[in-house]
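Structure provided below as structure tokens; questions to follow.
Note that one protein chain of the assembly has been removed; the remaining protein chains are unaltered in position.
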């Protein structure tokens, strides 16, 4: 089986979809000749031409806004935002139109648009290149929000969302672009609408997604050495959320930790914690503990490791729920 | 004592601040001659001239962006967004600069800017005029977020935030613009950094803010008839949050309900619920129950009442936590 | 200084075909390819537009609509431009483009239900009429038009898109991005700006210092043209040229139709706070319908009978509108959960169940 990186998984997914469906177009800054700053669109313009792999002017609202127009016409645009922090200029098009057009038109003008965003920290970048912005989108009704954590999921989930009839914010864990996995492409097996149980366990459920999955896996490995069996769940879809898998696990373990990177206040982990408690308060032996970023602007590269949830902070949280 | 509306309280607060401090300038669409679409800036241009009450071109990013520049120069701009749904074009300036400039410059270029936003539903408006967008800002580190619910608080909190050294998103509950209160201006008494205990009670704590305060007051009144004593707390400041008042109350009642208008998933009520459970799980006799909007785009006017949390839904939640 | 390009050098003249007194401008420079029935059709739609517009304002005053944004005074600009389109050409309007919809034959109430708060997008079939739903956030629809027309171009279908917006809209970043994308992509799109002198209370001079709005096109590498927006024939010929350019693959055009919003911005607005009666009177004297009427009468195209016929049609349409609006109940509220996504998510399924229980409980 060939070994691919997560970035390659994404690149192959785009190629796969573009080959199968000539309505799929890719657009964004530097996605053409340069193949994207992370090479996710590498060689696509060579294969599919300038009309289907479009180097846009430098304007994110323009990218999403014209993407919406293309979708009204009948195309399926996959829009790239170059970095998380440069998505904000497109915020109006995303919240006021992308999220609401289907509803506004009673389903007559649905928008099958994917907005790909490399997100999160850990690559030593300058300001605005390390934001975890999922909470803005999980709170916006009408959007779907997806984030892969492995190369095979990267491929399969991106294919899924491109085929999805609804607008999807597709969050790519940029610091995991280079992780590897043996994968036979195309990946078609498995129901990737469900959360992925990364590791089974009985003592505590750890919910996470995207870039934090690796961190949590390592922590679970470490905890296992101390005899603590963590059940690790990679959510994949933040909306729609696979609450069933989550609740089944929490019922079993009675304890939950949520690990994410975003500033913790108002993060998606708040929703998870609130929801778990609301849905099954009595199963909980301890409050849901959240491990996340601090409520500060994302720090400069030299100290970002102090911000990002690490093994120790995850293990502390596991201890906390176990010894509550 | 004169009777004023919440809208008048805001108007008087602006006048008061502009009289005391010639660095305060007001800017936005139609804030001049027209006095703002809700008349919050009524007659200010007549009194302070066109240089201090600035009718801007129609561009929200421009309003906040030039407001930031004015603040770097040394002014204290109060920027008006005409409606909640038209704040989104300014999202980049707000998240990437307004929130981060102080931190980026190690305090050397702080931005004392207020962004006033009429928010929430209930006035029978067309699309994009009824959004509850507080969660986007409470999740954004570096911003403060404030929302009044009474005329006296409207005055006093707006004065507070204009004098605040940090950038503040000031959310005005537009459907409460016309509620009245007997108020002697200027309001100077009381510590409005703390949450307001609207009504004391021992059975259940209801946390709310802005437009929902009235709804919750009515519900509490109703509950009292059934012998249920609700403690109603109006948060005022969503950030910084007065967790002390909240936790003291929850410790006392052992039960909490949160009532807000925004689509519930990922709303600020998720943070409150998560936080309360994290901080004092053992005091809770029931999970924190959230009453909020549905996860749908804000509905057309004719059916918005079915969307907005009403007395019945609040009372149901109170029942739910009492009978858990 | 040498090398400085100077806005003072920009021509501020407008294309005009009919003088305000309804006579032809001798050297207007355009081919008027309209037959008598075309002229009558344009007239009919202008009358219809005004009548429905008036009735909508009435309905709002009577509490039947939440708000309304009158098109009074802008019928010439709108109907003239709309008449230059082929039926398959898509229109991306803002919220004041009644004339376009009337020409396409949209049922008035289907639009007005938007203002009633029945459904955000109104109730018409966008694909049937090739009209996108009204866009409320200013200038955002201009990007949709560019994307749509780009799609048409990729497919080689020869379809053109036109997008309508106001003078105020030209200040928004989205307008700029739309023009710029269209310029680079040579998109078959027409940017149709109705410069009606105000954005709510803000007069043009506070909106932009540009000598004209048309000149903005130069900064995107395509032509701009200023036209007397109260001259329906001028609006028609200029838009026709822009549409032809687009269809020939020559890319976008920016049209600035100089006109005036004679009503309030919306029924919630009080224009007396910011403009004078004199100004209003000046523009009333330039009424687009009166001007066109005079022309048609001189040309012998407009019989008293046809005029009466148009008036009758207008009255009838207005009373039909009234009937369809007054007291119309809300749609089935369950619809709120129907089209958020293609299918209800499990989360919405749950909320929907709760919603229905709450409804029944009441």
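By written order: A, B and C. Residues from 1 in each chain.
Keep this in mind: contacts are C-beta pairs under 8 Å (C-beta built on N, C-alpha and C of every residue); 3 or more make two chains touch, one makes a residue touch a chain.
Please read these numbers as outputs of a predicted model, since none were measured by experiment.
**Student:** Which of A:163, A:218, A:295 or A:319 sits in contact with the chain that's absent?
**Tutor:** A:295
**Student:** Which of C:52, C:65 or C:227 touches the chain that is not shown?
**Tutor:** Touching the chain that is not displayed is residue C:227.
**Student:** In the complete complex, the non-displayed chain touches which residues of chain B?
**Tutor:** Listed in rising order, the touching residues are 25, 51-52, 56-57, 59, 61-62, 65-75, 77, 89, 92-93, 96-97, 100-110, 141-142, 144, 165-166, 239-244.
**Student:** Which chain A residues would touch the chain omitted from the figure, given the whole complex?
**Tutor:** Residues in contact with the chain left out: 29-30, 32-35, 37, 55, 57-59, 61-62, 85-86, 88-89, 124-129, 264-265, 294-297, 299-304, 306-307, 312-313, 316.
**Student:** Just checking the interface: what residues of chain C touch the absent partner chain?
**Tutor:** With respect to the unshown chain, the touching residues of chain C are 1-7, 10-11, 13-15, 28-30, 170-177, 180, 183-184, 186, 205-211, 214-227, 238, 241, 251, 253.
By definition in this document, only the chains that are shown with their structure count from here on.
**Student:** For chain A, which other chain has the most distant CA centre?
**Tutor:** It is C whose centre lies farthest from that of chain A.
**Student:** Taking each chain's centre as the mean of its CA atoms, how far is chain B from chain C in angstrom?
**Tutor:** Roughly 36 Å separates the two chain centres.
**Student:** If you average the CA atoms of chain A and of chain B, how far apart do the two points sit, in angstrom?
**Tutor:** 30
**Student:** Provide the C-alpha centroid distance between chain A and chain C, rounded to the nearest whole angstrom.
**Tutor:** Using C-alpha averages as centres, the distance is 40 Å.
**Student:** Could you say which residues in chain C touch two or more other chains, in rising order?
**Tutor:** Answer for chain C, listing residues that touch two or more other chains: 119-120, 137, 173-174, 340, 347.
**Student:** Identify all positions of chain B at which a residue touches two or more other chains, and write them in rising order.
**Tutor:** Counting only residues that touch two or more other chains, chain B contributes 61, 85, 88-89, 127-128, 265, 294-297.
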